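Missing here: one protein chain of the complex. Every other protein chain is in place.
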Amino acid sequence: MAVTTMAKAINAGLRKALEDDPKVLLMGEDIGKLGGVFRVTDGLQKDFGEARVIDSPLAESGIVGTAVGLAMRGFRPVVEIQFDGFVFPAFDQIVTQVAKHNARSSGRTPMPITIRIPYGGGIGAVEHHSESPEAYFAHTAGLRVISPSNPVDAFAMVRQAIACNDPVVFFEPKRRYWDKADVDLTADITSATSPFEARIVRPGGSVTVACYGPMVRTCLEAATVAAADGTELEVIDLRSLSPLDVPTVAASVRRTGRLVVVHEAPVFLGMGAELAARITEECFYSLEAPVLRVGGYHTPYPPSRLEEDYLPDLDRVLDAVDRALAF
Amino acid sequence: MAVTTMAKAINAGLRKALEDDPKVLLMGEDIGKLGGVFRVTDGLQKDFGEARVIDSPLAESGIVGTAVGLAMRGFRPVVEIQFDGFVFPAFDQIVTQVAKHNARSSGRTPMPITIRIPYGGGIGAVEHHSESPEAYFAHTAGLRVISPSNPVDAFAMVRQAIACNDPVVFFEPKRRYWDKADVDLTADITSATSPFEARIVRPGGSVTVACYGPMVRTCLEAATVAAADGTELEVIDLRSLSPLDVPTVAASVRRTGRLVVVHEAPVFLGMGAELAARITEECFYSLEAPVLRVGGYHTPYPPSRLEEDYLPDLDRVLDAVDRALAF
Amino acid sequence: MTADGGPELIQLLTPEGERVHHPDYDVDLTPDQLRGLYRDLVLVRRVDSEATALQRQGELGLWAQCIGQEAAQVGSGRALAPGDFAFPTYREHGVAWTRGVAPLQLLSLFRGVTNGGWDPQAHNMALYTIVIGDQTLHAVGYAMGMQRDDDDSAVICYFGDGATSQGDVNEAFVFAAVYNAPVVFFCQNNQWAISEPLERQTRIPLYRRADGFGFPGVRVDGNDVLAVLAVTNAALAAAREGQGPTLIEAFTYRMGAHTTSDDPTRYRVAADLEAWKLKDPIERLKVYLARSGKADHDFFAAVEVEAQEMAVALRDGCRGLPDPAPASMFDHVYSEPHLLVQTERAAFETYHSSFVGGGH
Partner (left out) sequence: MTADGGPELIQLLTPEGERVHHPDYDVDLTPDQLRGLYRDLVLVRRVDSEATALQRQGELGLWAQCIGQEAAQVGSGRALAPGDFAFPTYREHGVAWTRGVAPLQLLSLFRGVTNGGWDPQAHNMALYTIVIGDQTLHAVGYAMGMQRDDDDSAVICYFGDGATSQGDVNEAFVFAAVYNAPVVFFCQNNQWAISEPLERQTRIPLYRRADGFGFPGVRVDGNDVLAVLAVTNAALAAAREGQGPTLIEAFTYRMGAHTTSDDPTRYRVAADLEAWKLKDPIERLKVYLARSGKADHDFFAAVEVEAQEMAVALRDGCRGLPDPAPASMFDHVYSEPHLLVQTERAAFETYHSSFVGGGH
């Protein structure tokens, strides 16, 4: 066990993946000598060489498109998109090729590609550096989409993503990069929970709160505050957005009768919409209130001086909980 | 009044827009001499010249990106994306620039750009020619997203889209291009319904069915069949996906107590998810059944010999109606 | 831009079937090999015309004809070693032929029974790519993989004149140049991107695009199978020797419509087509073979018979292609179980089985 930040945990996970499988390659902008703008790939080029940790030209479509070719050749590319807002130049390759190639080839040419994307706000950055574009990817058949909320999961999940034979979009909650936890850096992934399953991170009987990535810490903090008022939140870390672990959430909602979904991404057509639709269908007779959603607004991510007003915080979570209870 | 196909109605609408405003320009692949692969721009280059009806290089990002510059210069570009599956190379320009520029410039540089996209399946085409990507755009703040279901609306809505000062993604249901109706080609748009409002196209008291684009005809056919069984469907043509006319749907659901949403696009994070979440929240005590969704599966659009199994049809709509009634 | 390809056009066989020499490029083929190329060209054209007919008869949803481009495709395809890997667009039926992909496999895609059609690994040829330009980056990535495997094979990547305008194609040039990837970019300039003439994509000859990225570009007579073979051989050799990418512009002409959905009379004049017919890739090789005594009437007749037999088999095969099982659309969305797909598949199957006994 070692106290490790999430950034370092992912670094350790990448290192292990590189050690364990010679077919694993890393590619991205500034991931080599610099070690990535968040230092997530720090030291890896030095130890694994330029052929395996590749500084790429400044072109996201090029990065993902060449990764497709490398995957066809039998490699397992792990590509880094430097910030959430820079994934869109690669969107065609992701949606048209990465996502569809396994089906197109009837399973003959799988696409074991991991696309790492630091996402979300809260770090006072300029435009395009704070977005939460996960719904675009979760809506896309053929992709898997996961997001860790803490260093322990990050260490396991990044390796599980790389080991998965399907393409995985791996969203890293950048404002939690510096969160620390005890991580067993010798743990192997065979014993870890599937990254495609949700986890109840705090049990409670009053209201179910489903969240993921950066919002898990926020919701846990809200649960602590609510508990002081006698409201017991059951906080579920979804971990995976595609597939979405509906059974775990449904089982919880059958107990609590109420669900609040929290994410930074805009509410309109965000993950909360899908969860609301599905849980309402599955738990129609258990619900005592409609599923309520807390998330970003239907606006571009605002200038950083306004981000605290934009981002869901403890108060907004509690407000939704109160409204759910008031139904 | 003239019996007109939807393709011809859009052609007439574009012609009127070009006549009415010298700042209107058309740009796209093969829209000039050929008149577009669906002939929607037939004859326009001949009549308005190559400076206003522009055959572009084969590059979608280039088309949309130059349209942004033209809009900055005060033009109102109408760009054609040849097929739904070819919009993704332009996704960055659409999401990053077209959608955000008005906000970024504090309203100083609006983006009155219309992006025409023939979409949907049912024409027996090869891969990438039958997709329904509308949710990606509706999720994106700053864009408006509309889709006509019939020639009359198509004629008005395309002009309204062009007249709108915001960017509008205009989805044309390609398999309905050859549907005919009486269209008053002298009608002016000031008298037309706002394109951002839904319309009840068939009133009924048993179940509300919300749909748009190609599915409106399908749902109307289902309503005819259901009526024979004594079930009265209230069919709502949403027309606009962003904004979504929730009040019209909610008012209907308060009457019927039941809602089925139908679209070709995949159900998971499709428009139905948002409508389900919102209607459940607004009409919680009126709903006698959960909102049910009929749509595409979480698969790439299948090879055309399977598309009839993939696409929602009359039977699948009726099946959902039955299930809603059985709750 | 000159309509005849200009002085930079590399040619070894004139449209009149005369064998000419070029200071930098040559091939030395046995009569057997020459006859083999002729047979390739004829059979590929027959596949193409047969498929066009099948589309007209409603057996295919669409067909993208390659007529006129057979020499560009066969010449480059025959230059490949077995370990090389080809990335096609949707029109490389001649390349597919040289890679041993059965014509019926091509038809299965255009019939709509699959979005793929063959095993890329078995033929060292990727699936057809419909979104213009996407495959060029795959080709470079694959070539980077070869570098890492210390395999001295090479990749060939096909695309059209229209495709050169796409960002991805230019990014492929950047990546290939920066990593010195063993890839041959093979652009079939057939003068048209659907209805748009070359002038909508470039104001200089396309082979010169390579100048901007720092690797060699050459223009070859794309209707001259010998020149194409020679030029492709040289580019592949350079790639294998670590000299990185080459751009080949095969100057040719799309003699048919863009696809069976297209009507070229709306945008191009008949005279152009007539002029290009005089440069037909098959005719010139036939003249050369006959005049030089490398093939006789019996050989030509035998190829005709073979083509005829193949056509009959192809027609029957196409008509017999079964539709896939409906639930197969859920089969390979993921290669590992995915809860949503499992759920939807189960619902789909239940729903479908409800129809078996009668249904609605």
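Details
Read from first to last, the chains carry the letters A, B and C; within each, the first residue is number 1.
The criterion applied here is as follows: contacts are C-beta pairs under 8 Å (C-beta built on N, C-alpha and C of every residue); 3 or more make two chains touch, one makes a residue touch a chain.
Just so it is clear, the structure is predicted and the values come from calculations on it, not from any experiment.
Looking at C:213, C:267 or C:288, the residue that reaches the missing chain in the full complex is C:213.
Considering B:5, B:41 or B:93, the position touching the chain not shown turns out to be B:93 (whole complex). Residue-level contact of chain C with the missing chain is found at 164-168, 170-171, 174, 177-178, 180, 199-204, 208-215. Interface with the hidden chain, as seen from chain B, comprises residues 25, 51-52, 56-57, 59, 61-62, 64-75, 77, 89, 92-93, 96-97, 100, 102-110, 141-142, 144, 164-166, 196, 242-247.
Although one chain is not drawn, its touching partners on chain A can still be listed: residues 29-30, 32-35, 37, 55-59, 61-62, 85-86, 88-89, 124-129, 267-268, 297-300, 302-306, 309-310, 315-316, 318-319.
The definition used in the following text is that only the chains that are shown with their structure count from here on.
Among the other chains, the CA centroid farthest from that of chain B is the one of C. Put simply, the C-alpha centre of chain A and that of chain C have 40 angstrom between them. Shown for chain C are the residues that touch two or more other chains, namely 114-115, 131, 167-168, 333, 338, 340-341. Residue positions of chain B with contacts to 2 or more other chains are 85, 88-89, 127-128, 268, 297-300.
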